[in-house]
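Below is one structure, written out as structure tokens; comments come after it.
With one protein chain withheld, the remaining protein chains of the complex are depicted in position.
Should a chain be cited, it is by its letter among A and B, assigned in written order, with residues numbered from 1 in that chain.
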Amino acid sequence: MTGRSPLSSRLLCGAAGVAGLFCVMELAGRSGLIDPIVFPLASTVVSRAAALAADGEFLADVASTLGAWAAGLLIAVLVAVPTGFLLGTLPRVEAALRPVLEFLRPIPSVALIPLALLLFSDRFDMKVAVIVYAAWWPVLINTMYGLKDVDPLAKETLRSFGFGRMAVLWRVSLPSTAPFIATGVRLAAAIALILAISAELLAGGASGIGTFIIEAGGSPDALEYIIAATIWAGIIGVVSNSLFTLAERRLFHWHLARTGGTR
Amino acid sequence: MLEISNLDHTYGSGPGAHHALGGIDLRVTQGELVCIVGPSGCGKSTLLRSIAGLLKPTGGTITLNGTPVDRTPDDLAVVFQDYSRSLFPWMSVGDNVALPLRRKGMDRGQRRAAAEEALEQVGLAGASGKYPWQLSGGMQQRVSIARALAYRPSLLLMDEPFGSVDAQTREDLEDLTLRVRNHHNMTILLITHDIDESVYVGDRVVVLAKAPATVVGDLRVDLPGPRDQITTRENPAFVHLRAEVGRLVRGMRSHPAAAS
Partner (left out) sequence: MRFLRVAGRLWLVPVVLVAWEVATRTAEDIFFPPPTVIASRMHELWFSGPAQHLWLTEGALENIPTSLGRIFSGWLLAGVIGIALGIMLGRSERFSQFVDPIIQFGRAIPPPALLPLFLALFAIGTQMQVATIVFGIIWPILLNASDGARHVDRLHLETASAFGFSRGQRLMRVILPSAMPKIFAGLRLSLSLALILMVISELVGSTNGIGFQLLDAQRSYDYPGVWGSIVLLGVLGYVLNTAFLAAERRILSWHRTANQTT
């Protein structure tokens, strides 16, 4: 009774779950339940994905997608955070702009890709532009939301010690809003990846994971390539999400402790 | 009707274990209202949860009407202290009261009628269309009592039922309990940490010692009925009993050696 059973380890169970899924897919293919021509074998896909990791061309595509993703995300944060602070500290401006923002926000960002294709001659710029547009919303909204959450008592404490508006902004508002901004950036990162791949699927021509997937469509083992590349897209998503979550926990453990958040 | 013998429960194992119940013997006969008092943290709730079948004790036996309790018995109802969490906020008051009756095989109309009747008994006629959170705390606790009454249990368990309401409401609810109990001739086991309350409401007061809990006193309350908040409480017999129970509860505190 004192030894830890293997069932108590999340890691082991998770690995078993993944292995189980793999085996089921493989068996379904080998037994003919799913025709391997319609859907490739799990083992084929995994070995193809492994091979892609050493494929220079594919790596260049990944680099291109990640480049646009990082650039777009960075610009979005640089624009959205100051805007959020401006709107959050000037309630009259916010009240005036709110309806305009509320009309713009529901526009599905991918609908802008065809327009962006017309406006930008350079594919990379086009990608970055739509990413910036899509990624700035979660950062902006979370910044404004976080500012509303700043403890007025903390601000008044500092003001009572004779600090000015800017000092209060810098020492209280910014640090207490930072966790919210971080959450916004994490959400924006996932959206940015969606937009990057969408833009690549539609624009073609240039390089990127989306382009790779579209171009693979022409080859005889198209599906194998498509699924392998999709797996890599998923891995990139997982890694980016865990890095952001980890950074959030590290930087803002005080915030989690205060709100009792566990996730 | 309820027999508890040598009930023992330990939470967890190893050095962090908590020995909550240390061999409790208790026998409750049909129609009795037994109050269980004890210092807070003495395992009163553990005892109640064991009787309700919500918790599997590590030792001893509980039998209700001759059948051993290993899961929640069919003819048992519970009134919890925390009414706001025990009533379902997404259902109307009437639905809250009527829902458990499905188990009794009643049809829709019968369930509704039974719920109305129970609500009327607790003084909430016409409230069945409201939601629990639209009512005051005392009224919400009346709803949970109505829910238990409508269920017509042979044993009603009440876990600190008046612990979360103000003093005036508390007295009203104590009298309500006495009234419905006379009306239905139900067996009630009421857990409280309030000594006055135990003597005022109970036919019998059972005193538990600090954890691991054991029965250290079992007093019969012979007070003239009907009881009344003012006159009963100034009755010399009441004052005497209250002191007696108080001594038993406190006596254990001053002799920690006896408890361990």
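Methods note: a contact is a pair of C-beta atoms (placed from the backbone, for glycine too) under 8 Å apart; a residue touches a chain by one contact, two chains touch by 3 or more.
Quantities reported herein were computed from a predicted structural model and do not represent experimental measurements.
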Displayed chains contacted by the hidden chain, counting the whole assembly: A, B
Among A:33, A:60 or A:96, the residue in touch with the chain that has been omitted: A:96
Contact with the hidden chain (one of A:14, A:82 or A:164): A:14
Option from B:23, B:60, B:100 or B:163 whose C-beta touches the chain left out: B:100
For chain B, residues in touch with the removed chain: 49, 52-54, 72, 74, 76-78, 80, 82, 84-86, 88-91, 99-100, 102-103, 131-134, 147, 151, 157
Chain A residues that touch the omitted chain in the full complex: 7, 10, 13-18, 20-21, 38-39, 95-100, 102-115, 117-119, 190, 193-194, 196-198, 201-202, 209-210, 213-214, 216-217, 222-223, 226-227, 229-230, 233-238, 240-241
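Methods note: only the chains that are shown with their structure count from here on.
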Inter-chain centre distance, chain A versus chain B - centres from mean C-alpha coordinates, in Å: 53
